[in-house]
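With one protein chain removed, the remaining protein chains of the complex are shown where they sit.
Labels run A, B and C following the written order; every chain starts at residue 1.
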Amino acid sequence: MVGVKSNIFVKDKVAIVGAGLTLFRRRLLETPRDLAWEASREALSSAGLTLKDIDCIVVGSAPDAFDGIHMKGEYLADGSGGFNKPVVRVFVGGGTGVMVPVVAWWHVASGLCKTVLAVGEEKMSHAYPHPQGVFAYIWDPILERPLGPNLIWIFALEMRRYMHVCNASKEDIALVSVKNKRNALDHPAAQAAAKITVDDVLKSEVLVWPVQLLDISPVSDGAAALVLASESVARRVTDTPVWVEGIGFTLDNTHWYNRDLAYPRYLEYAARMAYKMAGIERPWREIDVAEPYDPFDYKELHHIEGLMLARRCEAPKLLKEGYFDRSGELPTSPGGGLLGVGNPIAAAGVMKVAELFWQLRYEAGARQVKKPVHKAVANAWGDLMQAGTVVVLST
Amino acid sequence: MSLWKKSRVSDVVHVEGRMETERYIYTPGPVGVKVAEALMEGRIMGVKCGNKLYIPAKTYCPDHSEGELVEVKGPWIVKSYTIIYEDMYGAKLDKPVVIALVGTEEAHGGLIHYVEVEPDKVKVGLKVEPVFRPKEERRGLITDVMFFKPVEHS
Amino acid sequence: MKPERVPGRYIREEDLRRLPGVIEYTPTARYSYSAGQALSEFLRGLKDGRILGKLCPSCRRVLVPPRVYCEFCFTPTTEWVEVTGAGRVETAVISYIGVARERLEKPEIIGVIRLDAPGHAENSFDFAGLFHKLCGVTEDDVKSGRVIGMRVKPRWKPVHERVGSILDIECFEPLQPREVV
Partner (left out) sequence: MVGVGWYGFKPTVPELSFREMMFEAAVRAYEDAGVDPRRDVDAFISCQEDFWEGIAISDEFAPEPIGGVLRPTMTITGDGLQCVGQAYMMIKSGAFNVVAVEAHAKPSDIMSPQEIYEFSLDPNIRTLKISNPLFQAGLDAVAYMRRSGASREHLAMVAVKNKVRGLLNSRASHSAKLTLDQVLDSKPVIHPLTRYEIAGFTDVAINVVLASEDVARRLGDKHVWVEGIWWATEVGTGAVEWHEWGRMPSMRLAALGAYKLAGVEDPLRQTDFSEVEDRFSYMELLSLEELGLGGGGAHRMLESGYYNPEGGYPVNPSGGSLSMGVTLEATGLSRLLEVVLQLRGEAGGVQLKDVRRAVVASWRGPPTYTSIVAVVSRD
């Protein structure tokens, strides 16, 4: 199986020791630099550290065309702590948020950085008339752009294919939105928390059938940050470090309309890579809690199956049985996910990893899942239905 | 590598295209609003980080602490300068433009702005002062200062 | 996470416009994209009313749209192979909004078409294909699922309107004309 022929001997174990974020809102007054700075301060204070304790910086942010600045990584650098420090900016579309801790992992595991401040930021509200206009430029400029596609087309095409192959109904899928927006009622940064019903989803504005307004996560401004550290530093800083046991990332081919959209094989490849490193053989049994990427409600089901937490086409049935609820067998998006907390793209993936950080330390408060938790997985997704980024965490 | 290449220029197509969001409206941020309000009243702000003054004012200091907004009264001097004669396409400007980093003796950094002076008169250390737009034309942007001009020796 | 203070200040658009220090900017970013060897030939083919693919010598699949490499075998592709353009609908949707989310008066139906092309097994995960507008099908065909698997073919624009673009194909329509009731 494709994956890392890694010599399992990994020099330095790596832990997350702090996490923080800003509010997620449709429009925040703060500049992109302010947002990166606010999230960084929250994460540093939660780890009991200051900026001078940080060796290296990893920034994650999606299209420059949202915040409205070319080489956005350089603009966000010092807001993320990068005064006179090594900084790189990670960009794999929607997969960026989880790719950030993956890149931070090798910064530490290589032995070159003892501590890393990893920041995800997105400010979509600068783009007028509507941030969605930016998605007109993600396509092949010669073969696809002339057709005037908008982003929701490609999600709708994928959702329709998943519904067809798995015989899943819009009612089945709407339950994800109901679950995540309910979970988000307990998240202090949430933008789109709500108590809704499947009926509300099915009555919301139809954008690109089968996708309706309440099937989608909102457009957001926001930032989230993590502090990662080597084992020696982590044990000094906290008595409950959360270990990054596995990393995985994969890109499928660019010609998205040359493959079956019913199943995210790229996510399975990335998950296998991370599980192999973490020594996990039966994820559907060994994983206690998960944050599968949910920019759209059907995507959470799609990714639960790609993460091998359920067999193909089985997620909708388990969802209906409450299997993925906070009180369920394998809680998913207990924090509220992108659908509930919000979707400032790169910060959204970091928010999901931060949620697992709090869950595994039993610090999620009202959001804490009922069952004991020890092993967790988060993924982000992006590009043209083609990026899978995965981290496996454990205590 | 493609096994075989056509190389007549007419064989290869180029497709025109743009990547232009219609318009951007940048939020100033909480500190940015304070700095903008000061500019509306003809005051240029710096930020005190510990005992060092940084120009211009920004939300946070290099150590990520929140600095203290402080008005910079001058005296303003040219700390470095350049003169633009052409743009990147090689088009000559009808009049050379003097751009300078304008700051104070002890402050770190400075404002990047225009200096209204003949190119052969500009030098590092030149004493200058800001010339503000009329109050009703100001919008809280750095362009509320139209340019700096040399201080006439009284 | 202690929720007492999560930083960030929400602001409504009309309040933002009234603040000092707000900057407006119109970007300029113009390009002349080089189509290269594969797509230049493909676009010329479209002008002639032909859909061209390229053969991968190792997996024997014809790739549409064509590229100079087979991304799975990492070998250069060899022969040009014309495909008929006939195929079947993999998935299809109905769009009621435009590029920047504005409502359309008339909805558009868009589909991914699995093209009949040599070397591809009937239901393989990977296939030669295009995504394009569908015509001659109703919203109900899409919602009911009848459209999925439907045999379709390209409807070409008249010769004098073709310029060497993906839009030289007007849309894909059902193989058998259906009296659309």
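In this section, a contact is a pair of C-beta atoms (placed from the backbone, for glycine too) under 8 Å apart; a residue touches a chain by one contact, two chains touch by 3 or more.
Given the structure is predicted, the values throughout are model-derived calculations rather than measurements.
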{"item": "Shown chains that the omitted chain touches within the full complex", "value": "A, B, C"}
{"item": "Residue ranges of chain B at the interface with the undisplayed chain", "value": "1-2, 5-7, 9, 11-12, 14, 16-17, 19, 24, 26, 54-56, 58, 62, 79-90, 93, 97, 99-101, 108-114, 119, 124, 141-143"}
{"item": "Interface with the unshown chain - residue positions in chain A", "value": "2, 4-7, 9-12, 31, 33, 57, 62-65, 68-79, 82-93, 99, 102-103, 105-107, 109-112, 134-135, 137-138, 140-141, 247-255, 265-266, 269-270, 273, 277, 382-384, 386-387, 389"}
{"item": "Touching residues (missing chain, whole complex) on chain C", "value": "23, 25, 27-39, 67-69, 71-74, 76"}
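We adopt the following convention: only the chains that are shown with their structure count from here on.
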{"item": "Contact graph of the chains (line, ring, star, complete, other)", "value": "complete"}
{"item": "Whole-Å gap between the CA centroids of chain A and chain C", "value": "27"}
{"item": "Distance between chain centroids, defined by C-alpha means - chain A, chain B (Å)", "value": "37"}
{"item": "Shared interface positions of chain C, touching two or more other chains", "value": "9, 11, 16, 25, 27, 31, 33, 35, 39, 43, 100"}
{"item": "Touching two or more other chains - residue numbers and ranges from chain B", "value": "15, 17, 19, 21-28, 30, 32-33"}
{"item": "Chain A residues touching chain C - in the complex, by the definition given at the top", "value": "19-30, 35, 38-39, 41-42, 46, 68, 129-130, 132-133, 136, 141-144, 146-150, 152-153, 156-158, 160-161, 164, 188-189, 206-211, 222, 253-255, 257-261, 263, 265, 354, 358, 363-365"}
{"item": "Touching residues on chain A, where the partner in the complex is chain B", "value": "27-31, 33-34, 37, 40-41, 44, 50-52, 65, 68, 78-79, 81, 83-84, 123, 125-129, 133-134, 137, 141-142, 145"}
{"item": "Touching residues on chain C, where the partner in the complex is chain B", "value": "9, 11, 16-17, 19-40, 43-44, 68, 76-78, 100, 164"}
